[in-house]
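Only one protein chain is missing from this complex, and each of the others stays in its spot.
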Amino acid sequence: MIEGAIWRKWVYFYLPLALFLLFLLFPFYWMVITTFRPDNELYIAWRRPNYAPFWTWNPTLDHIKFLFRETAFLTWLWNTMFIALCSTVISLFCGVLAGYALSRLNFPFAGSLGTMIFVTYLVPQTLLFIPLSDIIRNYRLGDTPWSLILTYPTFLIPFCTWLMMGFFKSIPKELEECARIDGASRLKAMFYIILPVAVPGILSAGIFAFTLSWNEFIYALVFLSSPEQKTVPVGVVSELIRGDVFFWGALMAGALLGSIPVAIAYSFFVEHYVSGLTGSVKG
Amino acid sequence: MANVSIRKIHKHYADFHAVKGVSLEIKDKEFVVLVGPSGCGKTTTLRMVAGLESITEGDILIGNTVVNNLPPMDRDIAMVFQNYALYPHMSVFDNMAFGLKMRKFDKAEIKKRVDNAADILGITDHLTRKPRMLSGGQRQRVALGRAIVRNPQVFLFDEPLSNLDAKLRVQMRVEIKKLHQRLSTTSIYVTHDQIEAMTLGDRVVVMKDGLIQQVGEPLELYNTPANKYVAGFIGSPAMNFANVTIKTENGAVWAESPAMRIRAPERLAARLAAHDGKPAVIGIRPEDLLMANGTSPELTFTAGVEVAEQLGSEILLDLKVGTGAMVASVEPTVRVKPGEAIQLTMNPERMHFFDAKTEAAI
Partner (left out) sequence: MVATAVQTVPAPHTPEPRWRPLENEGWLALVLLLPTLVLLGLFIAYPFVRGILLSVSSSRVGVPGEWVGFANFTRLLSDPIFYMVVRNTVWYTFITTIFKLALGLWLALLLNRNFRFKAFTRAFILLPFIIPTVLSTFAWKWMFDPTFSVLNWFIMKMCQWKVSFFGLFGIEPATSCVVQAQFNWLGDADLAMWAIIIVNIWRGVPFFAISLLAGLQTISPDLAEAAAIDGAKPLQRFWYITWPLLLPVTMVVVLFSVIQTFADFQIVYVMTGGGPANATHLFATYAYQMGVGTGLLSQGAAISLAMFPILFGIVIVQLLYIRRVETR
């Protein structure tokens, strides 16, 4: 790279980068600080002269205790985890097989099926939630985890399929041809050779699908009604706001704790997540 | 081990006729090389033998079994690919053992066979490594080892040496040759490199545009090419061609062009006489052009030297002959300078004539 004077580097590089980081990360800082601030510090109008919003000398666990005692937060956490894991596994299973078929096999309508998958990939959840809620009700799945475990794959499968297609295409065809000559059937060649080689791709798709289902909101909001069935986002919205009273401390504690599992999963697989993200927008 | 017969096979891709009726009888223990320019259908033919590509028309027999409808796993063959196709997640041992495991050999037998193959190929020290830790040559050996452990009826090779550097290629070529002498497994070997074809093949099949041009032992192709294409393809540097007109005068046959007037040898005279007055192509290899010593003016012509390439064992002369170009390979002691005009004599024993239209040898 062609470098200029030091001050240029500060003005054109460090300063903007720092501002970006401030903008992108400040809400999380705010979440954390609010979680640990006592109520009497929280509700001070910003006009008061000695308003010091960025720190507290009296950290408290009250909000977190409130969350665990007064709400079904742990149940929500468990529900979210269970639903996210199940739908991720289902979607990976379907997506890997479909991706393999679409990228590796020659069969009639392969092209149009691929296009169809791509189109469903682009369908946003908010397009179909009303008829889906009707169908869920008819299947008597309403207010059960299965209403989400079965519907989340509708947006996860196209994504996994798409990602896996791209990944499978990068594996040389000779690998499975050689396995088939070595005496493996097509299925065995797939299971013993191609899938093990595709593990990084499967991990990418998996971690991405997991974060997507953890993040999903509208289906969970519409399909679930009883407090002990809810996922974290829905639970936080519906149980920590009474009318127009917001329990801000507990809300932020819920937001923080509800984010931690997904943040942990993300931190373990950052590279896979990033390659999933960039793979998902590749043609 | 088995013979392979390919009977009038065709391959149509969606709108492309890639193989147009290839027939070939390969005897047991024979090493046959398919050679031809890129895109001529060699790989397609080989893949049809392997069962990786369906056969549009015709039959393929391995041993005495028609294998058209057998999946690759049931054909008892082994194939070595250009990019080696080693299973990246398995150790060298597991790579070689995979085929045996799929065929449900017991553990002790697998170990015995893999160790034996590794010993033959000199990769015993690398058995526990993953393919990515090996050099190109070592990977190639593993690919060979994977093929030989199973002791299949037929070996198929698809340009197995193309990914190696020039020096290693020569070395591995010798190893493959040795391996075949040792195991005598029927082999079909595809390459675009005519030197590989000449050095490895018991017989060589020259293909072009989905058709076989000529089948024969290497020297047969070199000495009596069936047509102008084969003549030009086999041999390096390539055979020189010049357009001439055939003239019969007093019982002698002459090949004439503005730049030369050459008397055809007796052995060809009768056949050439039929072409009297018609255009033809004369073909002569660079090493069959000699510096003229004045003894046979009827075989001599004049050429202008453009470039002289000293190779040590010989000198390659790039020549201008009339409006055409030729290459001659002459003794390293010859002294010529660019721009000089020299006299060259053709070796009459090794002159070739081709029909100008059909390009078939006369």
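In order of appearance the chains are A and B, and numbering begins at 1 in each one.
Just so we're on the same page, a contact is a pair of C-beta atoms (placed from the backbone, for glycine too) under 8 Å apart; a residue touches a chain by one contact, two chains touch by 3 or more.
Please read all numbers here as calculations on a predicted model, not as lab measurements.
Of the chains displayed, those contacted by the omitted chain across the entire assembly are A, B. From the options A:S133, A:S204 or A:Q229, the residue with contact to the chain not on display is A:S133.
For the options A:N40, A:N106 or A:S226, the residue in contact with the chain missing from this view is A:N106. Along chain B, the points of touch with the absent chain fall at residues 27, 30, 59, 61, 64-66, 68-71, 74, 202-203, 217. Chain A residues in contact with the hidden partner, per the touch definition given at the top, are 1-2, 13, 16-17, 20-21, 23-25, 27-28, 30-31, 34, 42-47, 51, 53, 90, 93-95, 97-98, 100-102, 105-108, 110, 113, 117, 119-120, 122-135, 150-151, 153-154, 157-158, 161, 185-187, 211, 214-215, 217-218, 221-222, 232-233, 236-237, 246, 248, 251-252, 254-255, 258-259, 262-263, 266-267, 270, 273-274, 277-278, 280-283.
Simple rule for what comes next: only the chains that are shown with their structure count from here on.
Chain contact summary for the complex, chain A toward chain B: residues 172, 174-175, 177-186, 188, 192-193, 196-197, 199. Residues 50-52, 71-73, 75, 77-79, 81-83, 85, 87-89, 98-99, 102-103, 146, 150 of chain B are the ones touching chain A in the complex.
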